[in-house]
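Following this message is one structure expressed as C-alpha cells.
Removed from the display is one protein chain of the complex; every other protein chain stays in position.
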Amino acid sequence: MEFSTVLQSLLSGLTLGCIYAALGLGLYVVYGVTRVLNLAQGEFVMLGGMITVSLSAFGVPLFPAILLAVAIVSLTGAILYRFIIFPARHASGSTLAFLTVGFAFAVKGLTLLVWGWEYRTLTSFLGSPSIHLWGATIFGQAPWVVGMTILMVAGLYYFFGRTMLGRALRACADEPLGAKTIGISPARMGLLAFVIAAALGAVAGATITPLTMTAYNVGIPLTIKGLLAAFVGGMHRAEGVILGGLLLGLTEALSAGLMPSGYHDAIALSILLVVFLARPRGLLPAHANIED
Amino acid sequence: MLLLFVGEGRLLPSGAIREERRGMRGLVRGIQALVLMMVLIATPLLGCAQSSTPDTYRIGVIGSQTGPYSALGLPAIDGGRLVAEQINDAGGIHGREIELIFYDDKGSSTETALAAQRAIDVDKVLAVACVSATGLSHSMIAVVNDNEIPGLIMSGTGLVDDKLGHWAFKPTSSEKDYIPLPLRYLRDDLSLSTCAGLIENSGYGEGGEYFLRQIAGDHGIDMVMFQYFDPGATDLTPQLANINASDAESIFIWGSGPAGALAVKQSREMGITLPIVTTPAQGSPSYVQSFGRYYEMEPSLVCLDSKLTMWEQLPSDDPDREMCREFHQSFKARYGRFPDMWEAIGAQFVMFIADGIERADPDLADAIVARGQLRDAFETTTDLSLFMGTHTMTPDDHYGRVVHKEVLVTFKDGKKVLVKTMED
Partner (left out) sequence: MAAVEVTDGITVEAGRARTRRRVLVGVGLAVVFTLPFWAGAYPVSIATMIGFHSILALGLVLLTGLAGQVSLGQAMFYGMGAYISALLTVRVGLPSWPSIFLAAAATGIIAAGVGFVILRLRGIIVAGVTLTVNLIFYYLIMSMGSVTGGATGMIGIPRLVYPGNLPYTAFIFLLVWLVVLALLVFSRNVVNSRSGRALRVLNVLSGGSEDTAQVLGINTMKYKVSAFVVAAVFASIGGSLYAHYTRVIEPSTFHVQLSVIVAIMVIVGGVTTPWGAVIGATVMICITEILRAVAPIVLGGPTGAYELVAYGVVLVATLLFLPEGVYSLPKRLKRRRRASR
C-alpha cells in the first residue's frame, strides 16, 4: 500500500467527516431542544447551495450571496416549525419525523420546478488553490469546509454556554417543564432551534458545493449521512456528533482507498455498525444533567 | 382529496347534526371510513373511461422525472416530445397524430412496472417506451411480454440483449459495440497499452466493467486495475490515488451520474496527468459548464459522444450530418438549449416508433390487433438510421444489428472538438 494513498484517504475522510458532522450538528440542535428528528435537514443544505449558486450567477459577490441564502433558508426553517411542527407538537416522535419527511418531499419538488435537474457548482472560495503534500492533495475548498465545521462548533459552544438566549434554549432541552415555569416559552425556543439548524444547513450547503456539487435531489442522501453520524456519535452531545461524523467520513474514505472493490460501501457501514453496537449510547458518556 | 374530507367534519355546524334523525346517525358513522376508502380507490379507476377507438397513436413514455435518474429521464422526454411535435406539425402519420403520454417512474422499478400497466390498461396506448436507467428499464420486460404490447427499453447494457422476449425491443446502443472506439484511440492515437477502469456502482457501470474485462485485451489494452464509486459519491480521491500509484497509463471512467464528472475534476486537481476517456454522460453541457476548465487541462478529456452534438464538425459528405443539424437547430428553437445524448435517445425512440407505425399502419379499432401489427413492423425494421446508430432487427433479435455512430470528442477553448468516429 502506497503511503500517498493512505494519506489521501485520511485527508479525504477528514473533509467528508466535517461535512457529515455539519449535517449532524443541524440534527442535534433541533433534536436537543424539541426532540424532533428533523429529516429535512439535508434539504436546508441543498437549498443553501442552490440559492448561493443562483445568486452568484446573477453577479452577487460570494459572501453577501451566502448571507442572503442563510436568510432565505432560515425563513424556510421557521415556516417548517411554525406551520408544520408546532401544530403537531404533542404528536408522537415518529409522526413528527415523518412530518419533516413530507416537508422535504415538497421542498424537493419545488426545487425541481424552480431550478431544474441540472447539477451545479461553485468555484472554490476566493479561488483558493489545491495544496500538494507528500504525494497527496488537499483541494482548495477543503480547508474552508473544515474551518466552517470548527466555526460552527465554536459558535454553538459560545451560544449555548455564554449567551442568555442559548442558556434558555438549553434549559428548554433539559427541563421543559421547569423552563416553562420560569417564563421560557418552549414554542419560541423550538422556532429558534429550527432557524439555527436551517442557518447552519445553509452555510454548510454553500461551503460544500464547490467540493461536491449540488442539485435538487442531494438532500435525502445528506440527511442519511448526518443521521448515521448523529446516531453513532450519540445525539445527546455535540462533541459526539462531530466524532461520529469524522468516524463515518474516515471509514468511508479508508475503505474506498484501502479495499478497492465494490464492497467498500458495505464494509464502511459494517464497521460503523460494529462501533455503534459496542457503544450504543454514543461515543462519549452523557452529561450528568441530560436525561437519556 | 383527503383534505376536503377531513375539512368536512370540521365545517359542519353543530345545529345541522342535531337535526339529523337518530337512526341515520349509526349508518352515517359506520360508512365514514368506507366512503373515504371508496373515493380513494375509485378515482384512479375514473381514468378508465377512455373512448374505445382513439383518434391518435397513443404512446406511453415512462421516464425518471424525479428521483436519482431524472438527469437522464427529463432530457430524454424533451427529445421525444420534440420529434412527436414535428411529426404532428407535418400532418402526422396516415393522417393521425402521435400522442405521447408521460409517466414518472420515480427511480423505482415497482413504479416503472405500475406506470407501464397504467399506460397499457387505462390509457390504452399502442406501445410503451421506457427512457429510464438501465436497471429500471429491465422491469418493463416482463410487463410488456405479459400484456403483449410492443415496448422499447433504454437499457445501456448488452447483458439483456438475448432476454427481451417477443415484445420488448432495444433500439439503442450496447456498450460491447462501442467500447472498441475509445480502446482503439488509446492504442492507436496515444500508443498506450494499459488502462485503469473507474467504475460506477450501477447497472450501467456493471455492463461497462463486464465488457471492458472481456474485450479490452482483443484491442491491445490491458486493464490493470478496477476501482469503484457510488453514483452519489462526492470524493473520489482515494480511488484516484490508487490508480495514480498503479502502473496504468490511462483511466477509463464509466458512469452516468455526476460522480463521473467530479472524478475528472478531482484527478486534474490532484495533478494526475494520465489521459482520461469517459462514457458520454460526463460530456453533458451542465458538467462541461461547471468543469470545462479541468476538462481542457492537458491531456484534455476524451469523451464518447454522438454525431448529433458534433454535426458541425462532421465531414460535409457524412450521411447523418443533415439529420443532426436539423434536430440540433429545432431543439434549440423549441427549448432554448442544445440537445445532448439523452435528448438524442429520447428522440430516436419516438422516431423508431414512428417508423414502425408508418410501415404497419395499425388498425386502431382493435387494440390487440394494432399492437401485434406494430410489433411485427418493429421486427422487420431495416437499416433505420437514427441518431445513435442504424438499426436492423429480426424476429429472433430485438437488439439486432447496429451500425454505431458514436464519436469521440475532446474539449478545447470552451468547445467540443471531434477526435475520432467509428469509421476512422
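Each chain gets a letter, A and B, in the order it is written, and its residues are counted from 1.
Definition applied: a contact is a pair of C-beta atoms (placed from the backbone, for glycine too) under 8 Å apart; a residue touches a chain by one contact, two chains touch by 3 or more.
These figures come from a predicted structure and were not determined experimentally.
> Counting contacts across the entire complex, name the shown chains the missing chain touches.
A, B
> Given the contact definition stated above, which residue among B:122, B:274 or B:297 touches the chain not shown here?
Selected residue, touching the omitted chain: B:122.
> With the full complex in mind, choose from B:202, B:234 or B:267 the residue touching the hidden chain.
Checking the options B:202, B:234 or B:267, the one contacting the hidden chain is B:202.
> Which one, A:57, A:75, A:110 or A:133, makes contact with the chain that was left out?
A:110
> Please identify, in ascending order, the residues of chain A that touch the omitted chain?
Residues of chain A in contact with the hidden chain: 37, 84, 87-88, 90-95, 98-99, 101-110, 112-113, 224, 227-228, 231, 261-263, 265-266, 269-270, 272-273, 276-277, 280.
> By the contact definition given up top, give the residues of chain B that touch the hidden chain.
Residue positions of chain B that touch the missing chain: 1-3, 6, 9, 14, 17-18, 25-26, 29-30, 32-34, 36-37, 40-41, 43-48, 63-66, 70, 74, 77, 81, 101-104, 106-110, 113-115, 117-118, 120-122, 134-136, 138-139, 141-143, 146-147, 157, 159-160, 163, 201-207.
Keep in mind that, in the parts below, only the chains that are shown with their structure count from here on.
> I'd like to verify one number: the distance from the centre of chain A to the centre of chain B, where each centre is the average of its C-alpha atoms, in whole angstrom.
33
> Help me check something: in the complex, which residues belonging to chain A touch chain B?
The contact residues of chain A facing chain B are 2, 4-5, 8-9, 11-12, 15-16, 19, 108-109, 112, 116-121, 130, 132, 136-137, 139-140, 208, 211-213, 215, 217-218, 221, 253-254, 256-258, 260-262, 264-265.
> Going by the contact rule at the top, pick out the chain B residues touching chain A in the complex.
Chain B residues touching chain A: 66-68, 70-71, 74, 201, 225-230, 232, 234-242, 244-245, 258, 261-262, 266, 269-271, 286-287, 290-291.
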